[in-house]
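One protein chain omitted, others in place.
The first chain written gets the first letter, and so on, giving A and B; residue counts start at 1 in each chain.
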Amino acid sequence: MALICSKTEDGVYYLTLDNEARRNALSIEMLEAISDALDEADKNKDARVIVINANGPAFSSGHDLKELTAARNSEDKGQAFFKKTMLLCSSVMQKVVNHRLPVIASIHGVASAAGCQLVASCDLAVASLESKFITPGVNIGLFCSTPMVALSRNVSNKHALEMLLTGEGTSATKAAEIGLINRAVPLEELDATVKWFTDRITAKSAMTIKIGKQAYYKQSQMPLNEAYDYCTNVMVENMLKHDAEEGINAFLEKREAEWRDD
Amino acid sequence: MALICSKTEDGVYYLTLDNEARRNALSIEMLEAISDALDEADKNKDARVIVINANGPAFSSGHDLKELTAARNSEDKGQAFFKKTMLLCSSVMQKVVNHRLPVIASIHGVASAAGCQLVASCDLAVASLESKFITPGVNIGLFCSTPMVALSRNVSNKHALEMLLTGEGTSATKAAEIGLINRAVPLEELDATVKWFTDRITAKSAMTIKIGKQAYYKQSQMPLNEAYDYCTNVMVENMLKHDAEEGINAFLEKREAEWRDD
Partner (left out) sequence: MALICSKTEDGVYYLTLDNEARRNALSIEMLEAISDALDEADKNKDARVIVINANGPAFSSGHDLKELTAARNSEDKGQAFFKKTMLLCSSVMQKVVNHRLPVIASIHGVASAAGCQLVASCDLAVASLESKFITPGVNIGLFCSTPMVALSRNVSNKHALEMLLTGEGTSATKAAEIGLINRAVPLEELDATVKWFTDRITAKSAMTIKIGKQAYYKQSQMPLNEAYDYCTNVMVENMLKHDAEEGINAFLEKREAEWRDD
């Protein structure tokens, strides 16, 4: 199997890309496995946060060029296969964005093309210092057009276009400076840094996180006044939930809240 | 009174949050006082820039949880009161954005939840080094959904979601790095730094500032070609004003301009 799924007791749902031989390429098989795992995590009541990481030296090399090239021998020169791959990939990326659970990328090694897109699509990202981020499609004649959808929603135009037009890698330190990831840390601190994030997120009400994350991306695409109208309603609805009452009472009574996740 | 208003001779209009006991919570009373003060500053011909600062160790703790909780005892479980608060708060934030005068936040201490939203809604912000910015709603079951409208229009997704999903504080230095504020300075330099901004702004034509600030937010929500069409008209209109003619003449004649503010 291309993907290993595991869950900790406190609700951290790990998706580990596990195809070292193919540098964790996002083949059809891998993309379908990620899509299924995201669906499963959605249904799992105990899951509170998702971490996507990888085995082997690379995080992910992006689409599987061998798979794409093999499909060129078909009658339509691979058009149907390539379109299927692109649609599946775009759907997986949007499933990450729209998921009820926060998704954290934990990167060590290279995140390339659709691999870089996956990092950009996650809500949070932590990388080891030697990691690299690259959108090298331009080097092989095939511009990273779908990766740039996610990339351009994370970093400024000049930074995105530098990566896209030159096809050169960006260091983890630079990636943290330009907003592509949250933290660049020494490899030996990677797991602890990810745990810092997951510890905080698993301690919240899953209802609150779901309402907030989903409203975040929705409002970010609205004009200011519409965003305020929309989020005012979101917040009033949130206020009437059990966990908001419990949370506020616990705060005023200086005790730990007991979440019911509704 | 929750808010102290004062005006300097050169047109700096100060709004000082003054409810130290409640950590300058944005209660209904406080929000209404800010709203009225913004209206007054709008009408005051001598006002050229607004500074929002605070007395006491906190800038603002956000909504008044005690006030919200008290309202839960009503028949509708506080829904009407909470909605009233949210609508008022969103209207105050938009009044800051749409105001004819630039609004500068001068922060020392914690800016939390709607307090952080107020900072994000200002045109400019300066903070002392020990200040903290935090959207902790997620810790009490009530996601900071309206604060995120302002926050997400200032910083990149990864940075906004880190604050919103973890509920952890962001230092003033980090806030300056990610674009939430303009400057993080030692406390003893805070007033001088704010004065650096107000000195420059009070020296301009109030007509020019009004045209520019209001067009800024309007064009920022348009596609590029529409933004250019719109701003071309704004600039032609601006060019025909007295102060543009006076300003350009003064520049070419190497003398100080004498603004008439029209």
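Simple rule for what comes next: a contact is a pair of C-beta atoms (placed from the backbone, for glycine too) under 8 Å apart; a residue touches a chain by one contact, two chains touch by 3 or more.
What you see is a predicted model, and the numbers here were worked out from it, not measured in a lab.
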{"item": "Hidden partner chain, touching residue among B:50, B:116, B:194 or B:244", "value": "B:244"}
{"item": "Hidden partner chain, touching residue among A:28, A:129, A:149 or A:240", "value": "A:149"}
{"item": "In chain A, positions touching the absent partner", "value": "65-66, 68-69, 72, 77-79, 82-83, 86-87, 90, 93-94, 97, 137-146, 148-149, 152-153, 155-162, 164-168, 178, 217, 221"}
{"item": "On chain B, residues whose C-beta touches the chain left out of the figure", "value": "102, 123-125, 153-155, 179-182, 197, 200-201, 204-205, 207-209, 211-213, 215-216, 219-220, 223-225, 227-229, 231-232, 234-236, 238-241, 243-252, 257, 259"}
